[in-house]
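Every protein chain but one is kept in place in this view of the complex.
Each chain gets a letter, A, B and C, in the order it is written, and its residues are counted from 1.
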Amino acid sequence: MIRNLIGVMGPGETASMTATTTAYALGQAIAQQGWGLLTGGRAVGVMEAASQGARSVDGIVIGILPGETMEQMSSAVDIPIVTGLGNGRNVINVLSSQVVVACGLGPGTLSEMALAVKLRKPLIGMHMAPEILQHLQALARSPVWPSQTVEEAITHIHEGLGDRP
Amino acid sequence: MIRNLIGVMGPGETASMTATTTAYALGQAIAQQGWGLLTGGRAVGVMEAASQGARSVDGIVIGILPGETMEQMSSAVDIPIVTGLGNGRNVINVLSSQVVVACGLGPGTLSEMALAVKLRKPLIGMHMAPEILQHLQALARSPVWPSQTVEEAITHIHEGLGDRP
Amino acid sequence: MIRNLIGVMGPGETASMTATTTAYALGQAIAQQGWGLLTGGRAVGVMEAASQGARSVDGIVIGILPGETMEQMSSAVDIPIVTGLGNGRNVINVLSSQVVVACGLGPGTLSEMALAVKLRKPLIGMHMAPEILQHLQALARSPVWPSQTVEEAITHIHEGLGDRP
Partner (left out) sequence: MIRNLIGVMGPGETASMTATTTAYALGQAIAQQGWGLLTGGRAVGVMEAASQGARSVDGIVIGILPGETMEQMSSAVDIPIVTGLGNGRNVINVLSSQVVVACGLGPGTLSEMALAVKLRKPLIGMHMAPEILQHLQALARSPVWPSQTVEEAITHIHEGLGDRP
């Protein structure tokens, strides 16, 4: 059965404690909804936290790795996709996610948010300046939602998937 | 838990009946070993047959799609990875597989076999002229095994994974 | 002799008249400095204008095309690089440019600006809200310069290339 994949993206080495804590809870909540979690696959920052959260409740975790090997991969990844494309893999993260959640802001995350808007993927932003999301909304023809809590994010993911309330 | 992914590659529109029949049985056998099946994800030829085989025994199927959408995807794919890279995605097929099985020969398949040799992935060849595999063996520093039957292929996959007999 | 390549990026179909006019003058000025001009290669918006500007003074224009063919290519491109990678080619635009100039803002442009910051390429922004550049500056460890005029942009490109004044 084709699984809905929800992408959670955010800073690696520079992730804040709050973004990391939210990412863990978000990974858990996504898995509890029965969705697959898709991340950049590395064992650091938001990717790692979201993956471990999903793993803690037996979710399925897909990691889209930038390197040519599984080095530096999160131990919570179930399905490692090894791309060897470096930052070229960011577009795969976005195209493979039904909904993209950006949790915290780094330059890689921002490139993925911009691609989400370009490729008309519903986008949720957490832990970042509201003006960033307003600028993206001005460029977007698909929804861009700020979310303050994991519960709010989950509601918006349902909306992005077109689920009936 | 990190799953072993076995890649099955082969012609799409031009696949022979024998290659297609083998691919179905191969997909089944791979799933029965508990491995994930990785294919190019399209609903045609060897990719489709292997995917449906794995699905028939409740295996997990990862499809690495060339396009920007899920159009033309096999209905047996569980985890669609949407790359938008066209033939550029072939390198992901190879890098993400622990062992590559080529079932039948087309130009796309041959490019993946050559990349498997380049990237030192164990490679199994079925339904193709023996000289093709001999030429690849001459270029390889990793194993290249011809296989006549699905059973033989499964034995070689275990070998490629480094499993003890 | 290895040529310095300067990337000019900006909206395609949605480019404003001002951004387009600036892009033409910028393409001219870049060519007059003896630098190669690198764009996304399509015959539309900022890419087209910058390319035609460089062409008008016999500059050299490299176009990094998203599709698998030269369809939709600007007639001013000298060296067409055909990637077939869709938006996956944005990372090549950035990596191949010594300095990146963003002229006008669209989602694709923003993804390239964010990658420039990620990959520590000097970045110049024209015709966009100052706060966008301020947000990028906050994320960057490489220079991010707003520019009001083509002359100012050329000065910053020299700076980005490490030229002595």
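Note that in this section a contact is a pair of C-beta atoms (placed from the backbone, for glycine too) under 8 Å apart; a residue touches a chain by one contact, two chains touch by 3 or more.
These numbers were taken from a predicted model, which means no experiment stands behind them.
Although it is left out of the displayed model, the omitted chain contacts the following shown chains in the full complex: A, B, C.
Check C:Ala25, C:Ala43, C:Leu95 or C:Leu161 against the missing chain and you find that the one touching it is C:Leu95.
Here one chain is not drawn; of B:Gly108, B:Gly125, B:Pro146 or B:Gly160, the residue touching it is B:Gly108.
Contact with the chain not shown here comes from a single listed residue; of C:Ile64, C:Val100 or C:Ala114, that residue is C:Ile64. Chain C meets the missing chain through residues 1-3, 5, 36, 62, 64, 68, 70, 73, 77-85, 91-92, 95-96, 119.
Residues of chain A that touch the chain left out of the display are 68, 83-88.
Mapped onto chain B, contacts with the missing chain fall at residues 85-88, 90-92, 105-108, 110-112, 114-115, 117-119, 129, 131-132, 135-136, 139-140.
The rule is short, and it goes like this: only the chains that are shown with their structure count from here on.
Over half of the residue numbers found at the chain A and chain C interface occur in both copies, marking it as a same-residue contact.
Averaging Cα coordinates per chain places chain B and chain C 40 Å apart.
In chain B, the residues touching two or more other chains are 68, 83-85.
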